[in-house]
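Showing just some of the chains, left in place.
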Amino acid sequence: MKSHTIFDWSRAARTGIPEVVFAEHKPLDMLLDIINSHIEEAKPLLVTRLSPKQINALEDLPVNIDTLARTASYLAEDPVNAPKLAIVSAGTSDAPIAREAYVCARFFGLDAFLIQDVGVAGLWRLEKHLPTLQEMPLVIAVAGMEGALFSVLGGLLHAPIIAVPTSVGYGVSQGGEAALSSALASCAPGVLTVNIDNGFGASAAAAKILLHAKSNED
Amino acid sequence: MKSHTIFDWSRAARTGIPEVVFAEHKPLDMLLDIINSHIEEAKPLLVTRLSPKQINALEDLPVNIDTLARTASYLAEDPVNAPKLAIVSAGTSDAPIAREAYVCARFFGLDAFLIQDVGVAGLWRLEKHLPTLQEMPLVIAVAGMEGALFSVLGGLLHAPIIAVPTSVGYGVSQGGEAALSSALASCAPGVLTVNIDNGFGASAAAAKILLHAKSNED
Amino acid sequence: MKSHTIFDWSRAARTGIPEVVFAEHKPLDMLLDIINSHIEEAKPLLVTRLSPKQINALEDLPVNIDTLARTASYLAEDPVNAPKLAIVSAGTSDAPIAREAYVCARFFGLDAFLIQDVGVAGLWRLEKHLPTLQEMPLVIAVAGMEGALFSVLGGLLHAPIIAVPTSVGYGVSQGGEAALSSALASCAPGVLTVNIDNGFGASAAAAKILLHAKSNED
């Protein structure tokens, strides 16, 4: 039996988000098929959650690989005159997910930038970034452990916050459940949540908010 | 010992969301103190999660009570020229939470409206509302049980979706955990989640997105 | 001490389902013993959940190996004039379990076929298969993540649905719990559930329904 993967060329037109391929669980030949067909059609593509082994296999292809973010992109253009998006992360261990959100957001056309290592254990490190953050239309916050950063930002900023709990932690925070429930139970209004480690999802929603929601209001 | 509740008159200025009082767990005298002080100062107020007993105690006050939404509002103005917000709910049992989101959204200044009883068990009931929903900048979806509505809307609409899982259900869906995990694990990009039964939180985030995020972009 | 595995030659006569050997946790020599004894007796056999290492060890035996489904079959006949069974899966990552269900169903004597990549994030991909699905006496649905496919099919089709949640996912859907609770809590009547990743179990039940239940009714 031969099973074809159905590419969804008209997806962007339908939902406003270009299809991003999730590489986890995908066999290598299926992954290469997908990438090569986009190269042949000269269509933009972003692949996320690449394993080190998958990354090695893509080395000779004309794609842009980000090892920390575990992504590969093809024909991604740099955003011009795009809405700004701040991506704030708590600890060095949250860097890969913050970076995934950053790469996805720029692929979706947002002028994203990173503010890192500003966890709640040292609130003074966050302080100097507050003036910048107060100007943002939207903030993505990335944190593992107990996820206190979500409520702290929610209590200080006008902007809505998209919380990305990460699976960084051990004991009761192993797998990200503690950070997830902190995001959902946050006492600060305006905190929205995506699944654990879902940097892609946070940026997809950010793009829908900053690109779609705006144009539909007018 | 006498413990004073500290009212936070400048809150709206700081976070863009007027303080909404959560009535659950609050003794009746504390609740009446809060409401009366707002009436004296002629300041707008919204109270949520009122118990039937608390609602009875407010009957003689000049507040606007919504029994289904379990809310009381004071000096709420009707939104004019405000961004639209669709609040879609799955079953009749989700009505109280959808209504809480509706009352809060209008209190925050959004032109919110309700589309109810369009659960996934009968997709044809949702179909006729799709043209309207395709025009919306943002959609709040309210569903209990297995919460399939979140992914269905996320897969059909351009708008970002704020999912409100409800505690409606029994067995594995008791308390809302099944609907919550459906929202978080949704395969459709652009679905954001708030805590179970948190209609207020969904509308607070909607207000931050549609009122704040927009103005900051310009 | 020598422990003999007791082969259950008369099992098919008792429960209507020929014994299928579950290879996981089984040492290689025990597995080879089982297969060789069936070859000596020329009795049909199906082995499921083979590891890559076990599959390598079977290479020289006269069995039919399906790498994606992780199965090996011996003396399986192609079903003739058999009831039809549609096996519908949501994403490419659900393919191995859908394929296990397919191989098992055909081994049990059903005319099974696969419809793949029709997840809820793109409902239009499912649409074109609806006329075919409306004709089916029974449908197996295979989905991970949030498992919204189960309710969508249950709401659209006359046929009973056997839901197979898969362990595909991460964060709250890791291990398949989110998809499982979506199947159990489905608001659409007629959705029945088997254990996570249990493609075999779904097809065994399908065979009992389509072969046994029918004959007993007459």
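Letters are used for the chains, namely A, B and C, taken in the order the chains are written, and counting of residues starts over at 1 for each.
In the analysis below, a residue touches a chain if its C-beta (ideal position, glycine included) is under 8 Å from a C-beta of that chain, and two chains touch if they have at least 3 such contacts.
It should be emphasised that the depicted structure is a prediction, and the values quoted were computed from it without experimental measurement.
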Subunit number of the complete homomer, 3 shown here: 8
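We take it that only the chains that are shown with their structure count from here on.
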Touch-based graph of the chains, sorted into line, ring, star, complete or other: complete
Most centrally placed chain, judged by C-alpha centres: A
Fraction-based call for chain C against chain B, same above half, different below: same
Most distant chain from chain C by Cα centroid: B
Where chain A and chain C are represented by their mean Cα positions, the distance between them in whole Å: 35
Where chain A and chain B are represented by their mean Cα positions, the distance between them in whole Å: 26
Inter-centroid spacing, chain C versus chain B (mean Cα positions, whole Å): 42
Shared-contact residues (touching 2 or more other chains) in chain B: 154-156, 180, 184-185, 188-189
Contact set on chain B toward chain C in their complex: 90-91, 119-123, 145-148, 150-152, 154-156, 169, 171-173, 177-189
Complex contacts: residues of chain C adjacent to chain A: 92-93, 95, 99, 114, 116-117, 122, 124-125, 168, 170-174
Chain B partner contacts - residues on chain A that touch it in the complex: 14-17, 20, 83, 135-138, 154-160, 162, 180, 184-185, 188-196, 200-201, 204-205, 208-210, 212-214, 216-217
